[in-house]
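Every protein chain of the complex appears in place save one, which is left out.
Up next, chain A:
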Amino acid sequence: MDKAIVIENLSKMYKNNRGIQEINLEINKGEIFGFLGPNGAGKTTTMKVMVGLMKADKGDVKINGFSIINNYEKAMNEVGCIIENVNPFPYLTAYENMQLCGRFKKEVNRIRIDECLEITRIIKYKNEKIKNYSLGMKQRLGIAMAILSNPKIIILDEPFNGLDVEGMVEMRELIICLSQKHKTTFFISSHLIHDIELTCDKVGILYNGKLVGVDSTHNILKNYSSLENYYLSEVDLNADY
């Protein structure tokens, strides 16, 4: 099967000796991968290195076969992402922020921008400045920006943050729909284990900067009553060391 994302021996350590160590991971095209781990495990660090916001101490990330270190532009050409919080330009409107995003792609036009804002249900606020937006609205805008150019890979760090229940359900449906219709690959980190269980095909658990388990949701649910039980058992097992 074609690999959308390949992470090889990825390490990044901070001065406080926290970070990520020797992460190896492969995600197939069209998969929805859930990245779980406690606070400070290194999920955001991994994602930041994946999209080039941080430089790895060691290792590489290949996206669609292109190295993020040696071929950044080609690697990121088909990637949409939200990393940590969504930080659009506060002095611009939602529509203007989308325009900034769309300028890199010829196929993005006014209709496509409106379509994405419609999908994330913020079309009626499109001419309002971001400084007046709530956290949830910013999150919806971030999702609209991530899907704007119909990317083949979408990397989402805590995409359900700030969303109301309705928003979370819509978000889940959108992810599954894009994966099934367009074979879009998703790499999602979240603390909301229930949402990961309902959305993802494959789950990886990061603990103390190390990837301690990767398995398909189907296999996990065959052996454990819930993803939460699997997660706790993996964390307990590795906490002893």
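As a convention for this text, contacts are C-beta pairs under 8 Å (C-beta built on N, C-alpha and C of every residue); 3 or more make two chains touch, one makes a residue touch a chain; residues count from 1.
Here is the rule we use: contacts and distances are computed from a predicted model.
Q: UniProt name of the unshown chain, from "Energy-coupling factor transporter transmembrane protein EcfT", "GMC family oxidoreductase", "Succinate dehydrogenase/fumarate reductase iron-sulfur subunit" or "ABC-2 type transport system permease protein"?
A: Per the UniProt record, that chain is "ABC-2 type transport system permease protein".
Q: Touching the absent chain in the whole complex: find that residue among A:N24, A:N87, A:N127 or A:N223.
A: With A:N24, A:N87, A:N127 or A:N223 as choices, the missing chain is touched by A:N87.
Q: Which listed residue (A:E26, A:E96, A:D114 or A:D215) would be found touching the missing chain in the intact complex?
A: For the chain that is not drawn, the touching residue is A:E96.
Q: Which one touches the absent chain: A:P38, A:G52 or A:G162?
A: Of these options, the touching residue for the absent chain is A:G52.
Q: For chain A, which positions touch the chain that isn't shown here?
A: Within chain A, the residues that touch the unshown chain are 48, 51-55, 72-73, 76-77, 79, 81, 83-85, 87-92, 96-97, 99-101, 103-104, 145.
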